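A protein chain is absent from this complex, but the other protein chains hold their places.
Right, subunit A next:
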Amino acid sequence: MDYFIELFFSGLSRGAIYALIALGYTMVYGIIGLINFAHGEIYMIGAFTSFTVATILTILGLPLLAIIVLTGIAAVVWSASYGYTIEKIAYKPLRHAPRLSALISAIGMSMFLQNYVLLAQTSDFLPFPTLIPDFAFMEPIAHIVGSTDLVILITTTVSMIFLMVLIKYTRIGKAMRATAQDRTMAMLVGINVNRVISATFVIGSSMAAIGGLLIASHIGQINFYIGFLAGIKAFTAAVLGGIGSIPGAVLGSVVLGLTESFATGYVSSDYEDVFAFSLLVLILIFKPSGLLGKADTQKV
């Protein structure tokens, strides 16, 4: 039973990380109908920023809590500015072009960023400092739930609640929903749609940066390629839950994380991806719009 609970929590925290990234995919898709393939790279950049800042601060000898907070802020700001810039450079000029053009631009952006980090940093795996300590109060159950898992779950939950409040109750949230539902009409009620789209990229990128920080300190090493794999997984999770739907992205991520965790634990870690993508195929066959997605009926 302990083993089951252990797998459950590790799956849950894995799903939580996916969710942080998947939200960026789903929000951008909801608003401009684009799969932002460079989003995984934003997460990778978040991890690299965290690495640099955390290492410097560790050398400077700051207290652990200060390191975590400052690193988090730096990662969020840096990744958000990347997200903002990517949208301005690679997507905005293609706003009225066919969807395929923007998609290819996104893939190009993703390749560019991977290779840019490869050249500017290194192709080696970098050891990431352990930021999250083993809490004393977690001692009795440490063999089931790690302290890092706990931190990941709490951080993710807080981020989700923050996002939910932002979208539901604030003015920018209303503007985002309006833009997603009818962009032309949103302009006609005086919403500056470009600003809303930028804000969406900034928010999505910030979430991904938090994910990058958490996973890097969990796994303990990073390289330029982590964004690609995480991006694909998070994208899968977003599609699983119904792309464009925010609760869907969270649900899809949790389902994907649990599936992977149980597959690893009960079958073999070699089969982790087989199960994850088989699940995607099954969902797409039986419910093509995803778990919480709405079937989009085209008017003919």
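Heads up, the rule we're going with is that a residue touches a chain if its C-beta (ideal position, glycine included) is under 8 Å from a C-beta of that chain, and two chains touch if they have at least 3 such contacts; residues count from 1.
The rule is simple: contacts and distances are computed from a predicted model.
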Protein name, per the UniProt record, of whichever chain is missing from view ("Cytochrome c biogenesis heme-transporting ATPase CcmA", "Molybdopterin-dependent oxidoreductase", "Branched-chain amino acid transport system ATP-binding protein" or "Cell shape-determining protein MreC"): "Branched-chain amino acid transport system ATP-binding protein"
Contact partner of the left-out chain, one of A:Ile104, A:Met138, A:Met164 or A:Met187: A:Met187
On subunit A, residues whose C-beta touches the chain left out of the figure: 166, 170-175, 177-178, 181-182, 184-193, 195, 199
